[in-house]
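Complex shown without one protein chain; remaining protein chains in place.
Order of writing sets the labels: A, B and C. Residues in every chain begin at 1.
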Amino acid sequence: MSLAAAARPALAADPALRPVISFHGVGKTYPNGTEALHDINLSIFQQDFVFLVGASGAGKSSLVRLLIREEVSTSGRIFVDGQELSRMARRRLPRLRRKFGIVFQDYKLLPRSTVAQNVAFALQVTKPGQRHLREKVEESLWIVGLEDKVHKFPDELSGGEQQRVAIARALVHRPPIFVADEPTGNLDPDTSWGIVQLLLQINHRGTTVVMATHNREVVDLVRRRVVAIEGGRIVRDEAQGQYLREGDATLVSGGNR
Amino acid sequence: MSLAAAARPALAADPALRPVISFHGVGKTYPNGTEALHDINLSIFQQDFVFLVGASGAGKSSLVRLLIREEVSTSGRIFVDGQELSRMARRRLPRLRRKFGIVFQDYKLLPRSTVAQNVAFALQVTKPGQRHLREKVEESLWIVGLEDKVHKFPDELSGGEQQRVAIARALVHRPPIFVADEPTGNLDPDTSWGIVQLLLQINHRGTTVVMATHNREVVDLVRRRVVAIEGGRIVRDEAQGQYLREGDATLVSGGNR
Amino acid sequence: MITLLATLRFTLVSAVQNFWRNLAVSLAATCTMGAILLFIGGILLGTHMLNQMLTAEQAKASNIKIYLEDGVSLGSIANLQSELRADPRVSAVHFENKDDAAKEASSQVENFSESLKVLGSNPLPASLNLDLHRLADLPAIDTMARRNAIVQRGNLATDYNPAIIDKLQTLITWAWRFAVGFLIVFGTLSVVIIMISIRTAVLVRRREVEIMKLVGATDWFVRGPFILEGVIGGVIAAAISGTVIAAAYKPAVDHLRSTLFFFPLSYDGSYLAVVALLLFAAGIGLGAFGSYLGVRRFLTV
Partner (left out) sequence: MITLLATLRFTLVSAVQNFWRNLAVSLAATCTMGAILLFIGGILLGTHMLNQMLTAEQAKASNIKIYLEDGVSLGSIANLQSELRADPRVSAVHFENKDDAAKEASSQVENFSESLKVLGSNPLPASLNLDLHRLADLPAIDTMARRNAIVQRGNLATDYNPAIIDKLQTLITWAWRFAVGFLIVFGTLSVVIIMISIRTAVLVRRREVEIMKLVGATDWFVRGPFILEGVIGGVIAAAISGTVIAAAYKPAVDHLRSTLFFFPLSYDGSYLAVVALLLFAAGIGLGAFGSYLGVRRFLTV
């Protein structure tokens, strides 16, 4: 048992310290027969900062998809804020999803809306009737450094700029849980580091952060809880970046997969 | 002037050593008014291995787009294999593009074709009547480690798997010029390293390789020519990875862009 | 309250924006709908004209001549005449005496007046000519007339010819069946085509709908703009087809009337208003319902 996972169960009776997210023996088999996840057990508490790491195809995105119920687990149970997801009625999904700020691996921007509309849309959906909409949208875009792209359309942006729009959209409604699937894949090291600093800040202010990433530098430097997935199973769950040291050996040996 | 760029001009008279790709004072302004590139001068010779680096939105993808004439330059001249691109007739574009193997930043896979069909399609287009189609496709997919995903559709793949299909598609017809736009953004370090090893191999066998990337580790370890772009201008063109050392300072200071 | 207003505003703005940004597809759906509404409107007006014509023809055809015995008193004829006038099925009664009958016959038959002169007396009977409201009442009136004492006995009591009347009635029934059948077939077809075209249009936006849902939008939040967009398209389609029909109706009537002067057509403005109303209702209904069905299947994310 890792440090992070082992430290808390004793406190689970205290409702304030009940995990925000918990997976109990969760498995996911896609309709085409691919078994993406097996027997996942995972508890994430409020204000946790969790890195999900693992090779390509390990199951990180699948785990994120289960979390926001984009997909339904085929076995086990998932709780978010005490609610069991697989038994949740379809009409209650919007409320669940509004708790999250999500950066999808493929961004999922509305192609026919401008950058500002993409961000504003998410704010309107999650907090209908919000005041100072425009200011909040502009602030959010300023944070990711896109204040001069406000009225551009997604296909007029570079890859990294699109990724930052996705990040701005996920942050704009100040969600209690921030989930990002490889949010720095198309960002240069400096910009990536800026984003990570930002996530550390919002985490410090109380937001739970779950981030699937391949960025070894970031994982190593930030030194937070790391959950490693391999072939659909959690193979490590550690509070600090031992991952990097092991990984270094692989990097130098440079094996073909 | 950098080592790579300075070493060759004297030999330019020798047709064998004429640059495969050359940019002469090239600028690109998109229809929406964004000036993506200014006065780009760049010569790439056969068997060169060139990294394009630069911050998000610097203009790397724009340069790649000009190269395959997905976009037309708004000023200056671009030569590929001695042909000037802006004066090329539309019907000759297919022949130009078949010289390239291209990995797009957003992959550009056919969504309703299987992995095998996506790769086979590119081979059929570039080398009509090719024999042993299936074997070549399978070999190419085996190289990127997707032999068990042959009959899946792109949206049944993880982000990294899709990226590897794009790489397999670009390699399958053994193009003389391989152009990759951020081909390891969604790959874990080990897989990334495998891909880079592969590119080094094909480069060794004669293929010209141009690779836009944010992956600092790779640029540093491979130690080949690095062209750095900033705000649409080439700011450095060096034979070795001094980029990394400078970058390190930024990484540690961790500025918000 | 603010929430609701904001959502409504969003819905309206999105709908108009979507319509504009997707102008090609929107116009495709709108044009299809417009063409169909035009046809429906055309058929409605066409059947109306047909109805006018058939009603007039029926009125023309639905008259009966009751032959009277020679030498009955004018009083009893007047009696029968007023009795028939009181009958609700009869619209007009006209008395024709023996001289009128002879005049009519000589205008129709060659050399008849000469024959009459040779004959010395007029063999043709006086008659009462009745116009009925409905063709279907002819047999009953025929039976009734035959029972009256002053009416001629036997086969020739009236000029009612069941065979011809039957033919005419069959023709009318068939014309109606055709019109109604055409309307039903075309109506069904139009709904299917509209659903298909809207579904194709929505297919393009499938990804958008999914993204909206994943970000936390409710079904109605997603649906709203699409349905409103459908309604906008429907209203435009109805406006276009309505204008075309309204503009074409009067010239068509005038032209048909002047060329085919034996067709008793008239311009019926109030019916045109009804058609226009129907077109708008159909456009809005089809647009909204089509969009609703079109989006529904993508909302399951």
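Just a few scattered comments:
Note that in this section a residue touches a chain if its C-beta (ideal position, glycine included) is under 8 Å from a C-beta of that chain, and two chains touch if they have at least 3 such contacts.
Because the structure is a prediction, the values reported are computed rather than measured.
Only one residue in the set B:Arg98, B:Arg174 or B:Arg233 touches the chain that does not appear here, and it is B:Arg98. Interface note for the absent chain: among B:Ser43, B:Thr126 or B:Asn186, the touching residue is B:Thr126. Touch with the chain that is not drawn comes from one residue among B:Glu70, B:Glu156, B:Asp220 or B:Glu238, which is B:Glu70. Chain B residues in contact with the hidden partner, per the touch definition given at the top, are 68, 70, 90-91, 93-98, 100, 102, 104, 108-112, 121-122, 124-126, 128-130, 169.
Keep this in mind: only the chains that are shown with their structure count from here on.
Annotation of chain A and chain C: not jointly contacted by any chain, touch as defined at the top. Chain centres here are C-alpha means, and the one lying farthest from chain C is B. Between chain A and chain C, the centres computed from C-alpha atoms are 64 Å apart. Here the CA centre of chain B is 69 Å from the CA centre of chain C. With touch defined as above, chain C holds no residue shared between interfaces to two or more other chains. Along chain B, no residue makes contact with two or more other chains.
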